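Handing you this structure, nothing more for now.
Missing here is one protein chain; the remaining ones are kept as they sit in the complex.
The first chain written gets the first letter, and so on, giving A and B; residue counts start at 1 in each chain.
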Amino acid sequence: RIMRPDDANIAGNVHGGTILKMIEEAGAIISTRHCNSQAGEPSVAALARVERTDFLSPMCIGEVANVSAEITYTSRHSVEVQVNVMSENILTGAKKVTNKATLWYVPLSLKNVNKVLEVPPIQYARKELEDEGKKRYEEQKLDRLETKQRNGDVILPVINPEPHTVGYSQSSLIHLVGPSDCTLLGFVHGGVTMKLMDEVAGIVAARHCKTNIVTASVDAINFHEKIKKGCVITVSGRMTFTSNKSMEIEVFVDADPFVDEPRERYRAVSAFFTYVSLSKEGKPLPVPQLLTETEDEKRRFEEGKGRYLQTKAKRQAQMQQAAQ
Amino acid sequence: RIMRPDDANIAGNVHGGTILKMIEEAGAIISTRHCNSQAGEPSVAALARVERTDFLSPMCIGEVANVSAEITYTSRHSVEVQVNVMSENILTGAKKVTNKATLWYVPLSLKNVNKVLEVPPIQYARKELEDEGKKRYEEQKLDRLETKQRNGDVILPVINPEPHTVGYSQSSLIHLVGPSDCTLLGFVHGGVTMKLMDEVAGIVAARHCKTNIVTASVDAINFHEKIKKGCVITVSGRMTFTSNKSMEIEVFVDADPFVDEPRERYRAVSAFFTYVSLSKEGKPLPVPQLLTETEDEKRRFEEGKGRYLQTKAKRQAQMQQAAQ
Partner (left out) sequence: RIMRPDDANIAGNVHGGTILKMIEEAGAIISTRHCNSQAGEPSVAALARVERTDFLSPMCIGEVANVSAEITYTSRHSVEVQVNVMSENILTGAKKVTNKATLWYVPLSLKNVNKVLEVPPIQYARKELEDEGKKRYEEQKLDRLETKQRNGDVILPVINPEPHTVGYSQSSLIHLVGPSDCTLLGFVHGGVTMKLMDEVAGIVAARHCKTNIVTASVDAINFHEKIKKGCVITVSGRMTFTSNKSMEIEVFVDADPFVDEPRERYRAVSAFFTYVSLSKEGKPLPVPQLLTETEDEKRRFEEGKGRYLQTKAKRQAQMQQAAQ
């Protein structure tokens, strides 16, 4: 579809969140279709996890986004979908890959949302494709368990914070989950959640460096718990790490089932977003260093540095491989 | 894309206007891409006309709309696009054709919106495809000239009208044209206009028969004049004809370039929409007969009857052809 002014920031770059939302919609369609391809109980595919995603090149207003999706692996209860996004300038015909994302879905019964159904197996062109898929499946399962433990953390407000501290840029928004945010089962679309997360992360990044900013990548996102229609969700973000040219922001999504439900507020999703700062000509700018004050902030900075160096090393290894 | 509660009426049927908007977006993308496929001045394709469109079967919330578009004819300054819409129930896999539409676009220069550029010619698989296209081109050109003359008409308000009269159900809305309604050239997308027209026509139909109603077809729509960002548009509808099971509504779009412009209000678009009334089970219901009062209303009723009988005859001829 054509990118409109609404989809973009004031410099004309399409929000990462808009792209994440399109990716998730394509993933939800193809996996729901696959899970219902055999006779049996009807189901709706629910997003369980998005793998780390890089935004390879920015998309602009007026360009057309081409989204294509393919199922690449199925386990007994989950589906792996690979989604590619190309931006096309229909005036010049130029096309660029802007995103490749891998998403995991789980089929939930249309009659009983707490029942996970079985996934029809796909055919693999070669045996090794299946083995590689199985390996990815095991890895993400492990990672999902790990992040579940990190989940107690809460972002508290700070009074009169200094510029460039964590407290200075931290931000949060609330959103009442309405009917058009939801799937047939009455739960929030994963894509809607990701769009709100990107919005908050973008505000944190802009507050920190006071320039035009764009999403560079999103770490793996795990959807721990479903969010029901009528909930209020609180999306909060804080900066955890800065390198010379990038900022890492941690985002939490908490759900408050405040009507009709005896349940307490719970953590539904968390993730790390990486942003870069751009000049008016679209060139990367240096980012002010994050000032850490508390022990926790220093620890999180070091952890962020670890993730940053790991990603950098991985990218260099890939480039060397490609060059050989 | 997946149809959401927002796209549908309260009975769950997707608004004809939502479908028209998707059709137009697909048409605009493919024709803009084609017009820029050769070196030269960049252009944006502007909608000039939509041929008569039937809504063959209703689409529901939760279904996926598959839209495909193809260029079927090019004249020196215009492009004919054929768009097909299929609805897919991704739970059952059932697919149905919901719409086939033919649209005409004209490339306007990106630098000078008043300059119409030349269209690169397409290759035809067979000579007769080109001849048929040329025939369609000539026909629509003629029809466009004719409707331009009908254009002085204005819908005047009626005080305390009786039920089932024309004055009782006539309705109008105003809409301020914002940035996200517009193309790169700063003019309203044809699809946005059609969605508003369907909204007004649907309210006229519902006011007349006080039941759940759906769009059955839209007559050819000609876009006589462009509408600029910042205009207020007034979309007005009045019922012109009822058969036993259908209602015909005439819709006018007038633009008011009221900020910074010396120009008077002008008629930008006009068209006829046909609606049917449905029971809760989705069966067609009888429609209350329209009470015509003035000479003009009686004349318009007869003209509507003429269009109705012509369409009916054409459909029967097609069915006989198909049966042979």
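Details
Rule of thumb we're sticking to: a residue touches a chain if its C-beta (ideal position, glycine included) is under 8 Å from a C-beta of that chain, and two chains touch if they have at least 3 such contacts.
Please read these numbers as outputs of a predicted model, since none were measured by experiment.
Within the full complex, the residue among B:Val44, B:Met59, B:Ile203 or B:Met239 touching the omitted chain is B:Ile203. Only one of B:Pro42, B:Pro161, B:Gly230 or B:Pro284 touches the chain withheld from this view, namely B:Gly230.
Within the complete assembly, B:Gly178 is the residue of B:Gly93, B:Gly178 or B:Gly306 that touches the hidden chain. Residues of chain B in touch with the missing chain: 5-6, 9-10, 156-157, 159, 171-176, 178-180, 199-200, 202-203, 206-207, 210-212, 229-230, 232, 256, 258-260. As for the chain not pictured, it touches chain A at residues 5-6, 9-10, 163, 171, 173-174, 176, 178-180, 199, 202-203, 206-207, 210-211, 229-230, 232, 256, 258-260.
The definition used in the following text is that only the chains that are shown with their structure count from here on.
Between the Cα centres of chain A and chain B there is a gap of 38 Å.
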